[in-house]
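Shown here: the complex without one of its protein chains, the others still in place.
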Amino acid sequence: MRYPVPAEPSGRLSDAWRFCVGTGRFDLALRRDYQDSLALVQREIGFRHIRGHGLFSDGVGVHRPYEYEGARRVLHSFTYLDQVIDAYLELGIQPFLELGFMPSELASGEQTVFWWRGNITPPSSWQEWAGLVRATVTHLIDRYGLDLVRRWPIEVWNEPNLDVFWLGADEAAYHRLYEITARTIKDVDTSLQVGGPSISPGSDEWMPRFADFVTARDVPCDFLSRHAYTSGPAQHVPFGVHQTMGPASGLLEQFATTRRQVAGGPLADLPVHITEFNSSYRPDNPIHDTAFNAAYLAPVLAEGGELVDSFSYWTFSDMFEEAGIPTSIFHGGFGLLTHRQIKKPTYHLYAFLARMGDQLLTRGEDHLVTRDAAGRVTVLAWAPVDVTGGPAVSGHTVRLSIPFRGESVFMLRSSVSEEMGNAWTAWSEMGRPRSPHPKQLDILREAAEPVRRHRSLPVNGGTVELDLTLDRHEVTLVELSPVVDETPPWWDDSRILGL
Amino acid sequence: MRYPVPAEPSGRLSDAWRFCVGTGRFDLALRRDYQDSLALVQREIGFRHIRGHGLFSDGVGVHRPYEYEGARRVLHSFTYLDQVIDAYLELGIQPFLELGFMPSELASGEQTVFWWRGNITPPSSWQEWAGLVRATVTHLIDRYGLDLVRRWPIEVWNEPNLDVFWLGADEAAYHRLYEITARTIKDVDTSLQVGGPSISPGSDEWMPRFADFVTARDVPCDFLSRHAYTSGPAQHVPFGVHQTMGPASGLLEQFATTRRQVAGGPLADLPVHITEFNSSYRPDNPIHDTAFNAAYLAPVLAEGGELVDSFSYWTFSDMFEEAGIPTSIFHGGFGLLTHRQIKKPTYHLYAFLARMGDQLLTRGEDHLVTRDAAGRVTVLAWAPVDVTGGPAVSGHTVRLSIPFRGESVFMLRSSVSEEMGNAWTAWSEMGRPRSPHPKQLDILREAAEPVRRHRSLPVNGGTVELDLTLDRHEVTLVELSPVVDETPPWWDDSRILGL
Amino acid sequence: MRYPVPAEPSGRLSDAWRFCVGTGRFDLALRRDYQDSLALVQREIGFRHIRGHGLFSDGVGVHRPYEYEGARRVLHSFTYLDQVIDAYLELGIQPFLELGFMPSELASGEQTVFWWRGNITPPSSWQEWAGLVRATVTHLIDRYGLDLVRRWPIEVWNEPNLDVFWLGADEAAYHRLYEITARTIKDVDTSLQVGGPSISPGSDEWMPRFADFVTARDVPCDFLSRHAYTSGPAQHVPFGVHQTMGPASGLLEQFATTRRQVAGGPLADLPVHITEFNSSYRPDNPIHDTAFNAAYLAPVLAEGGELVDSFSYWTFSDMFEEAGIPTSIFHGGFGLLTHRQIKKPTYHLYAFLARMGDQLLTRGEDHLVTRDAAGRVTVLAWAPVDVTGGPAVSGHTVRLSIPFRGESVFMLRSSVSEEMGNAWTAWSEMGRPRSPHPKQLDILREAAEPVRRHRSLPVNGGTVELDLTLDRHEVTLVELSPVVDETPPWWDDSRILGL
Partner (left out) sequence: MRYPVPAEPSGRLSDAWRFCVGTGRFDLALRRDYQDSLALVQREIGFRHIRGHGLFSDGVGVHRPYEYEGARRVLHSFTYLDQVIDAYLELGIQPFLELGFMPSELASGEQTVFWWRGNITPPSSWQEWAGLVRATVTHLIDRYGLDLVRRWPIEVWNEPNLDVFWLGADEAAYHRLYEITARTIKDVDTSLQVGGPSISPGSDEWMPRFADFVTARDVPCDFLSRHAYTSGPAQHVPFGVHQTMGPASGLLEQFATTRRQVAGGPLADLPVHITEFNSSYRPDNPIHDTAFNAAYLAPVLAEGGELVDSFSYWTFSDMFEEAGIPTSIFHGGFGLLTHRQIKKPTYHLYAFLARMGDQLLTRGEDHLVTRDAAGRVTVLAWAPVDVTGGPAVSGHTVRLSIPFRGESVFMLRSSVSEEMGNAWTAWSEMGRPRSPHPKQLDILREAAEPVRRHRSLPVNGGTVELDLTLDRHEVTLVELSPVVDETPPWWDDSRILGL
């Protein structure tokens, strides 16, 4: 079958896919490898916001009680907070603030989550918590200006519906935390944006109760947030897991749930942010390193913006320590990039999307077609995946008829697949070195670049016929540019030796 | 009094002062601010080695036990170790390795030191410890080559004579640790350099006992190491301390002690490394931020190389967390640089020394004079300090007669003092902002540059008379360069308007 | 006398001073030293446009006749034009286009100007000239977009009133050139801006005749342009000249002339651009290297914006070859910067102005006071100059009473003078090396930095009393910032040794 592409756009392609990206804990942003990776991501993709845990955890050092003249006092210190946000802004990205976890000197218990021990207990003093929130938000406004800070969504806590993240998954306690936090923020400035409840999949019932709660008590709420993952239970091996995977459509269904849940109610028009999503929720599942992952997520990126205001890939970099310090360059981390900036196939899925125009021409189950102001037409196409574990299929075809003016177009095609633009494959051939030496890193970085092919395609009867055959788990970007022929009249290829 | 400077050098100026510099814990080297600071230090000073704690602490993630097929095994992982050492080498500095503290999964107890919790207990398995040492050294050789690694001194533990650093300050246990470690290292390659006992001031008796121990049991030992500080007990204020200070000569006496202790014995010819020194041993004493500190240490740097093979300033940067995350840009940290690369006066003391020639002409109680191959004469001079707390004296003079050829010399004088090249003073005038905003940082960085003055000085009778009047706690570098006059014969200043 | 500064601004400080800067011939912009200098200028000053000669001269290679199939044809080639304009835009500056001189293969004669031989004759074919103009403007629009190009003023030729620049200084021929050029440009797009007559001082009568001409024939004209210089005749020495100098007010008078000449006529409301100005019009007069030049021009920069829409300093860099290749690092070139980026005092005059606020508080004969949105008050002050050649006066005072809130202000004062921030003085002391070696260049660059002093000043009764004493030919920038005191209650300077 050949899809006819309309000559004129049906609308704009939403950029919900680039509104936000996830990150490891806040203070990891102090690291050079992290910043090198973020710089690369911003140069080639360009996210708008970045969200991660641990803003208030001990490693950032904000909440600092001390004794003076016999009384407990609290100093709020922004040494590292400022270093991180300065770096973010310098790199062209803005925070999507998540308030949590609990500073250990403000905690009511000792329970922690992750290797890096984020404290998950409610505050021992609600007043001191409110003071912490107020001081932080006030400081941000002083330093960065209200115009900027009011564009930074502020989310209260992370996945309070799970008892690993919030003591006892105590819903009433979360509502209390949310209310105090939201009122404190609005007390600083009403134009600031606050939201929640930041729930993980599997507790959908929290959302309507949260909506009822804020409505009933008139608690400020500027957006709703939840997460989306499609992986099953973990089967462990040392330093890693394997998981079953549901179909990618499950992600789109999770995206759609929140708006459906609040439809018709007073929160129906609020923005909905998927503040985390990925295939697997584990930072040590090799799926994240594969071309499968890119082909699996391609339709989600192509369509997700129809359902929500943002969906934030968890995470941009393998500089991430929730399950401990990675023991190998490829270790199934969430990152679009490994340590040392090796690009994974899913990185390119995002980079491809970033090169597309913003005029939506058409969208199908295996392709997305756009145009830009200069008349360049871009096609993103992807191979099918089999979540039941069957072997990847090579040879899937996508055929399009694309209206075009002129006599020919220049086609540039960039591809990643199991074999193209796939550093993981090269790394396997190399013997899977855990800490590759510099020359190996250079080779891996080169191997991670998409395979690029170019041709001249004729325009016949105002149409370019584009026939794409896809490799195993291939994701491909085709860019078609109008040709202006400047060849001089005396040019004669046959006079050039060997042509 | 006017000092006559000899026309010819009496020898070379030792570069023991630049052999090594101290650093905060190993994994802080992953940070960008740290690396930015180190890059600056290396560009303007150029140390050869860098030494800090925590190579084996949990934040580096080397020692990684796991279970497989029912048994405990250990993976040694070098993900971060390699990132750090790659960065060091890229910045032109090599590690001075300190082996410690104990990985928590290898520890025999839960006692820790510092805010960042370095475990100070002996290993629960000496065999696993030896395995850790062997794997680490072997990996370094594989990755960086034996030629390089054999130039990296390896020190066993840190200040085992203090019970905060080594459980019970157990000397026999340290000797055991040393012996097992040293033998393991030599077993990998006999050309590797291993040493100890890395003691703090106040337990001088450990040194002869250590010497006896290694001699008696023929334990490998390639160098001896200790620390030197001159501060008294701490008087606490919130987030800081004040301390009394002994005279700077006390540092030189501490330097001299080790060689005196082992004189005449079998270890008499071993290199002696002062692997830490500073005025105060506290990371929160404002003295480190002052011009006092530079003037106080100037004679130590000028003369220390006569006594030991190296003395390592503790530390190059305020990126340091032993007492917690700093709450203010100036907080009395050890660093030559603050966070964000504001230079302290002691930074300039080092940078001045780095601009001096290597031919030693003369040295006095308030000056050091050298020459380089190109005939440039450099003078380092410093004002006296009063450790009893009296006010700083302005107006100290240093007068030198310096033999020189030609008709004139170009003099460039660079100075720091309480008022010149002193960002701390500017910061105080600004209201002591704890986290200065970017424009303030720019001003502070500018304020931290030495005041530079230049003049032409006549050569009369083959001699330049140099009269220096020093400001309060001034440290000054004078560079005298021969002038080759290229002024054309038609030049006439009086024809230039306003001259 | 003490000047009272008003509490509230009387208006905005015009930025006519930064609208444009001059440059050596077009193809010099291909050079690295040129681009390094421009990058520095843009970082610290930030001009909007740049204007120089030679766009159509042979070194740019635009007009390329050839024979094909027996006939003369012309290829218009933009290889270098694009390289230059790409570089300008990358550096954040836009062209102020000057169309000239004549491509030698389009020239009607062989007369040239400058060492680099710009052809100054009318075109041999007016049709080919129009083709050249049309092709160039069309190409610029294709490449850079009409939105951008319509912001680039296009000036027709340079100083046609001088026979060194235009054969016979033939006014009728210039009018013809102007008309054909202007009509051709407007034929491409009517929104493009074209103007002239780009006359030098001394032929003021050309302006009203130009105005009459364009009015009478309804020739497009979007702005009027002329030049301003105050130097007298040249007295030559090898590789240089000396000149007498009129008062700086003469520049302001020249600025004011055009608007006065066209007042009341149909061109009265056109923008007036001074497309070149400086003290001397010679590229080899040492005055350009001096502090005198900065103090001389300070009042012109402070007030010029009241009289014209722009006045363009001729030129930003000594990379300039009109009188041949410079034979010495300092040679009296026009540049704000020498080769190798040594800043001259006049550079700092511009950099100081660039740090001022845009709210005009007051202006006097020796000072200019502004404020910015953040409440920072900036004072530019300058010492008097004596154009009759008397010695420079030290000790001129400027006293201001400045309304301020709070308890204290932080004062940062940056100064250049005969001795401060003056690389030329240092270079003289060095023996005036013609091509300084890298270490000398480093010293000269350091010596060229303004002397910066800082203090805390008290606010008494809502007023800061600012007393400035100026050095010989000093130009000084004072920045007064409100202080927010964050000193903690336990702070005690007397506990810090030596304070």
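All chains are identified by letter, namely A, B and C, in their written order; residue positions are counted from 1 within each chain.
As a working rule, a residue touches a chain if its C-beta (ideal position, glycine included) is under 8 Å from a C-beta of that chain, and two chains touch if they have at least 3 such contacts.
Keep in mind the model is a prediction, meaning the values are calculated, not measured.
Engineer: What chains on display are touched by the one that is not shown?
Structural biologist: In the entire complex, chains touched by the missing one are A, B, C.
Engineer: Touching the left-out chain: which of C:35, C:198, C:293 or C:408?
Structural biologist: Candidates C:35, C:198, C:293 or C:408; residue touching the omitted chain: C:35.
Engineer: Which of these, C:1, C:325 or C:373, touches the one chain of the complex that we don't see?
Structural biologist: Considering the complete complex, C:325 is the one touching the chain left out.
Engineer: Looking at C:11, C:238, C:264 or C:395, which makes contact with the chain not pictured?
Structural biologist: C:238
Engineer: Could you tell me which of A:61, A:95, A:118 or A:286 touches the chain that is not displayed?
Structural biologist: Final answer for the missing-chain contact: A:286.
Engineer: Can you list, in ascending order, the chain A residues touching the missing chain?
Structural biologist: 235, 237-238, 242, 245, 286-287, 290-292, 385-387, 389, 391-392, 408, 410, 412, 418, 425-426, 428-434, 443, 446-447, 449, 451-452, 454-456, 472-473, 481, 483-488, 490-491, 495-499
Engineer: For the chain that got dropped from the picture, name the residues of chain B it touches.
Structural biologist: Residues of chain B in contact with the hidden chain: 68, 489-490.
Engineer: Residue-wise, where is chain C in contact with the chain that is not depicted?
Structural biologist: With respect to the unshown chain, the touching residues of chain C are 30-35, 59-61, 64, 66-68, 75, 77-80, 82-83, 86-87, 143, 238-239, 324-329, 339-340, 434-435, 437-438.
Keep this in mind: only the chains that are shown with their structure count from here on.
Engineer: Have a look and report which chain pair racks up the highest count of C-beta pairs in contact.
Structural biologist: Chain pair with the maximum contact count: B-C.
Engineer: For the Cα fit of chain A against chain B, please give the angle of the superposing rotation, nearest 5 degrees.
Structural biologist: 180
Engineer: So what's the Cα centroid distance for chain A and chain B, whole Å?
Structural biologist: Chain centroid spacing, chain A to chain B, equals 43 Å.
Engineer: Two or more other chains touching the same residue: where does that happen in chain C?
Structural biologist: In chain C, the residues touching two or more other chains are 490.
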